[in-house]
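A single protein chain has been removed from this complex, and every other one stays in its place.
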Amino acid sequence: MLEVRNLSKSFGGLKAVSDASLDVPEGGIVGLLGPNGAGKTTCFTMIAGFTKPNEGTVRFMGQDITGLPPHRICAMGMIRTFQIVQPFAGLTVQENIAVGAYLHHHDRAEAMAVARQVGKRLGMGAMLDRPASSLTIAGRKRLELARALATGAKLLLLDEVMAGLIPSEVSEIVGIIRQIRDEGHTFLMIEHVMQAVMSLAETAYVLNHGKMIAHGTPRELVQDPGVVEAYLGHGAAARLQEGNHA
Amino acid sequence: MKPQSMGQAVLIALALIYLASLYFMSSPVWMGFTINALIVAVVALAWNITGGFGGMASFGHAAMYGTGAYASAILQVQYGINAWIAFAAGIVAGAAMGAFIGALAFRYGLKGSYFALVTLAFAEVLRICASSFAITGGGSGLQLRLDPGLSTLQFNDRTVVYTILLVIVALVMALTAWLKYSRFGAYLIAVRENEDAARALGIDTYRIKVKAMAISGAFAGLAGVLYLQVWLFIDSAVVYGSAVSIEALIGPIIGGAGTVWGPLIGTLGLHLLGEGAKHLLHNAPGLNFVLYAVVLICALRFLPQGLMGLAGRIGTFRKKEDDNA
């Protein structure tokens, strides 16, 4: 569904992402992992059209979308969410979701109906008429998801939807994401917390210093010495090995 | 357009009672004063589209107001074109100027104070140009030939002028309400609140912003044409001057930016206050602006959502299911 090939981006002299490639199959949940500053969000901004890559291509549903503006990409069915969730403060929850729904439903009544339906699906039925600014962090993360779904997007790029949530909220959102996937959506998720992805993603990529250093199932990845070192520092894998032997 | 609370209902009712009472007062002074206030209310409603809903505070709405007035005046005075056609042309010219300024400013990503300053600079350039070229009448301005009649859109009877203005203000407010609850309105508010999130949701934010400037420019151009048709005379200081731009933004901010009634209520309230002060202080020049400025500062500090926001918190009505008006 999504094919990213040899994506590179540098800011000034600094290479934020170099030669990154990844594939997301239709109906899958794919993770994009890596320590802070690894270039995950930069990858997202390039895939979703917010910044133009220096090199590389992005293909979505067989079409080359490299360098297209975000609104065109969104209209084709791919959408990104933001790590720092900011609802449109002047609007109610339902109106917030409707902003997404307006993409394919130009009439207000229709868009509001779609918004209501999406909101209810995500368990936000009781909050629909509340001002969006009154939501808790967990509520905002759901709203972000609802808004994205309401656009009718098939592929959702989620930027750290679990960050800042307490464990019970994490398991709720994991359930919601599974449910949405089963309804026919595809996910590419940035996560800093490995544990969250372990339970969701079928495969994952690990980015470190802007380079893809590993790709595999979550189980394979936690045993990959390169991944362990990226997260825990140079030599960590070796020390862990020693620890296991002792 | 419906009030959300007792407070707002009272505020709107007060405005309507005042506007209706003029039909019974038969006071040419108050009539003339309110006619002026209504013309300003139209520019205020224009500012409200970009500044209120879109969060792009312009300091130069005179650019579109003046362009509307001058386009119509030039067509009538220099080319002898029918007033109705000139009227429409003024609106189109205002919209075009708005779209032009917006297209340039947003193409280069200007926002916040930069956007405010660039709109101000456009208005100044236009003011200096209008006072320097022959086609705009140079420093002496343009005067329409007095010729009352339906075909020239000039009316001797102030009550007729007043009624026409009331209808136009109502139409502009109805359009504003319709825009607010349309896809365009939702997109504009989304752009104001968070432009990146709006882009991610498939909104072509550049197009939305330019469109907002064009609509706002059309309203401002309309106000300029109204001024011309009522007073039959314009010059560069009157229609391109900073006073227009300032009045355009003060009314909505005090009344409640991003609301349908706010610009009208704010403008009426300010003008009444200014007029009252004038009578108390024996027509001192400029003192109404001092008063406006003091009210503006207080509103920024104490009424972040303007009078409509304040009134909205007094006796809030219960909402019915699915009714977010």
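Every chain is named by a letter (A and B) in the order it is written, and numbering of its residues begins at 1.
Following the convention adopted for this analysis, contacts are C-beta pairs under 8 Å (C-beta built on N, C-alpha and C of every residue); 3 or more make two chains touch, one makes a residue touch a chain.
Rule of thumb we're sticking to: contacts and distances are computed from a predicted model.
Chemist: Which one, "Ring-hydroxylating dioxygenase subunit beta", "Branched-chain amino acid ABC transporter permease", "Probable glycine dehydrogenase (decarboxylating) subunit 2" or "CidA/LrgA family protein", is the UniProt name for the chain you do not see?
Modeler: Missing chain, per its UniProt entry: "Branched-chain amino acid ABC transporter permease".
Chemist: Going by the touch rule at the top, give the shown chains the omitted chain contacts.
Modeler: B
Chemist: Out of B:C129, B:V167 or B:I314, which is the one that touches the chain we can't see?
Modeler: Considering the complete complex, B:C129 is the one touching the chain left out.
Chemist: Looking at B:L14, B:I85 or B:L117, which makes contact with the chain not pictured?
Modeler: Checking each option in B:L14, B:I85 or B:L117, the one touching the absent chain turns out to be B:L117.
Chemist: Could you pull out which residues of chain B are in touch with the chain that's been left out?
Modeler: 57, 59, 104-105, 107-108, 110-114, 116-118, 120-122, 124-125, 128-129, 131-132, 242, 246, 249, 253, 284-287, 289-290, 292-294, 296-297, 300-301
As a convention for this text, only the chains that are shown with their structure count from here on.
Chemist: Spell out the part of chain B that touches chain A in their complex, as residue ranges.
Modeler: Residue positions touching the partner: 181-183, 186-187, 189-190, 192-194, 196-205, 258, 319, 322, 324.
Chemist: Enumerate the contact residues on chain A facing chain B in the complex.
Modeler: That would be residues 48, 50, 69-71, 74-75, 79-82, 86-92, 94-95, 98-100, 102-103, 106-108, 111-112, 116, 129, 147-148, 151 of chain A.
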